[in-house]
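Of the protein chains in this complex, all but one are displayed in their positions.
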Amino acid sequence: MKSSIYYQTKKVAINFLVHLFLLSMVLLCLYPLLWMVASSFKTQATIFSDISLIPRQFHFENYYLAVSKSDFGRYFLNSVFYTISVVFGIVVISSMAAYAFSRLKFPGRNIIFTVFIAAMMIPIPGSFVALFILLNKLHLRNTPLGYILCMISVGLSMSIFLLKTFFDKMPRELEDAARIDGCSKLGIWRHVALPFAKPALAVVIVFNALNVWNEYVLALIIFDSKNLMPLQRALMMFRGEFLTNYPLLMAGLTITALPIIIVYLFMQKYIVKGVASQTVFG
Amino acid sequence: MKRLFLLGLIFCFLFCFGCCKAAQDKKKVITVWHWMTDRDESFQELAKQYEQKTGIKVNFELYAPSEQYSQKVRAAAQGKNLPDIFGILSEKKDFASFIKSGHVANLTPYLESDNGRWKKEFFTKALEVNEFKPDNTYGVEAGFYGIPIDVMTIEMLYNKKLFKKAGLNPDVPPATWEEFLAAIEKLRAANIPGLVSGWSEIWMIDCFASNYAFNIMGEKKVLDTIKGLIPYTDPDWIKVFDLFAQMRDNKALVTGVITMINKTAEQLFANEKCAFAFNGSWCVNVYKGMNPDLEYGVMLPPAASDSFPMVVWGGAGSSLLINDRSANKEIAIEFLKWLSDKDQQVFLANKTNNLPANKDALTGIPPILAQFADDMDYTTHPNIWGISEFPIVTETLDKGIQSIIIGEKTPQQVAIEVQKIKERELARKKP
Partner (left out) sequence: MRIKSTLENYFFILPAVIIFAIFYIIPFLWVFQLSMFDWDGILPTKTFIWFQNFKEIVIQDPSWWQAMRNAGYITLIALTFQNAVAFLLALACDREIKMKNFYRAIFFIPPVLSEIVVGMAWRFIISDVDGANIINRMLVSVGLPQLVHNWLSDPKTALTTVALVHSWKGFGWGFLIFLAGLQTIPKELYEAARVDGASAWDYFKKIIIPLMVPVIVVVAILTILGTMQAFALILGLVGGEFAGHTSVPVLRILAVMRDSSRFGYACAQGISFGAILVAISFIQYRLSKRYREA
């Protein structure tokens, strides 16, 4: 029989090791981020020669320059608009489709679902040109609507996949109760399925927001006019053909990373909290 | 919840229609698509000047980086949505394809009108890059199809301060290969790394190799090889590949040189971490930004043979083309004429430290840039050879050299490999 002191020390030791592990991972995660932020306060000449994390001189004006030199505000608003529209569109469209694949019966259900899943697995590099020509024919080239529709299509497969697996685990009693109360299918979707799937929805939101926020090439090809460009374009302004303005680029990257981090922090509560009382995810 | 939904929809449509309307304004506007981030500000200024002068609005749209720019131009070409003025950042073969597809206007009549007044303003080499000679192998009608707005040369640079530190004469850089290797030894003794270049970008390797190919076997033999008359396993070619092996064995190259993009190489040289660099004249601006006190000089790559002269790649840096289908063709050409005029070229050269394409604009450029300009006589460029190598052969050659540098293949092996691919491509073209 082992004494309780043994168990106590063992517990403390394990706790210590666990914390050590976690903290070292935290350091590993934070270091590059801190480097990015630190670099944003340095100058072009010192950014690679001064290797400390704390710049000798803090050049706060880099942020001001980054924003003013590149018409940042406009691009930022554009990105916000695109991200919100696309995420909103995907949430509505994919949750409806996922609900149908999971809970409604209609001929061809499995085939259509398989096609969606296969799409998730077949990337099409080179599809940019195809999409461009397509949008051209639809007269949607160089319009926000065209870009938004393309980006919705890009995120559909993954979102439907995630949501369907979640809906599959939804207890039928909830639905039956709602149906008895006289809810239409749309009503069940809105009042029962969506709230139940909050964690999966949160993942879908974060995932797609990230994709749209960081997207650049498609926007570049579809949009002709500067005014419609998203945030990434402002960053590209600092990556010149020959001269990369590193400090401003870092400042721009820091500003770009912030909103997404905020979105994630906001959503993460739902992701974990909601799942706790449900059955196994997946 | 439903209200939010509707609000979202209305928001979307408003935005979309708002933007569509903006496109309807049909003033006299020339649209120029370019990729030159560093010059965007200068271009905008010039556009304002032009509008004041002529009342025509010039809209410069920047799409960067250059790789994405290329994609955009190609996509637009497919949809026939090219702007009035644009550029092509690829090789002659693609240039030819664009012309054959009717996207590029033939500018010869404009250049040669008035006794060739416009044509004479340029360095011949600069225009040559945009020219297709009669009976060219690309099947394009002879003529000039683009206007250069700057020139560049790609040469070697050396750090004068580091030279002094190693006991080398900062005013007399090595002129022959032997002198170069001797200099490397002295630098190594002083713990100074040798040559850096952006050799993860294989075109830069191609440039270096090509320069030495011309030096060792002369232009005719190089072009004959491309034509397929001489194999890559010829001893002269093996000599070229061997140069890289020699550099490797003498530790003349900075570690990890083939993992560096040009920007990284520039950063190293600017921060005085190595004595030599192989880079283009655009670097003047870059080095100035990273290290204004850098003391450096320009030199031709040290000759490995005295049979033929050393050459460097040079000629047109950036060229702009006119969209043949544009409704504003005539006024776009007028604008290009103005842009390539002496005053505007001087303005651009001073603002961004690039060599002007206009001969008369050479006055007043900084001395280091002048060093580049002095070597213009030694320049050549693949785009003026009149024939292109199969891209996959070039790729195999360049990647083979990368393998030599990291010691994974011998020059002989690479030569055999390249020749094999070449023969395969030649056989394919037969029918």
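When the chains are written out, they are named A and B in that same order, and each has its own residue count from 1.
Please note the rule applied: contacts are C-beta pairs under 8 Å (C-beta built on N, C-alpha and C of every residue); 3 or more make two chains touch, one makes a residue touch a chain.
The shown structure was predicted, so the numbers you read here are calculated from the model rather than taken from an experiment.
When the full complex is taken into account, the listed residue touching the unshown chain is B:267, out of B:130, B:159 or B:267.
In the full complex, chain B touches the omitted chain through residues 67, 70, 74, 77-78, 90, 93-94, 97-98, 100-101, 198, 200-202, 254-256, 258-261, 264, 267-268, 273, 390-392, 394-395, 399, 402-403, 406, 408, 424. In the full complex, chain A makes contact with the omitted chain through residues 15, 18-19, 21-22, 25-26, 28-33, 35-36, 48, 51, 92-94, 96-97, 99-101, 104-107, 112, 116, 118-127, 129-131, 133-134, 138, 149-150, 152-154, 156-157, 160, 165, 185, 189, 199, 203, 210, 214, 235, 250, 253, 256-257, 260-261, 264-265, 268, 271-272, 275-276, 278-282.
The rule we apply is simple: only the chains that are shown with their structure count from here on.
Look at where the CA atoms of chain A average out and do the same for chain B: the two points lie 37 Å apart. Across the complex, chain A meets chain B through its residues 44-45, 48-49, 81, 84-85, 88, 92, 128-129, 132-133, 136, 141-145, 148, 190, 216-217, 220-221, 224-228, 236-245. Residues 1, 5, 8, 11-13, 15-16, 19-20, 22-23, 35-38, 40, 61-66, 68, 71-72, 74-76, 78-79, 81, 83, 263, 266-267, 271, 282-283, 285-286, 289-292 of chain B are the ones touching chain A in the complex.
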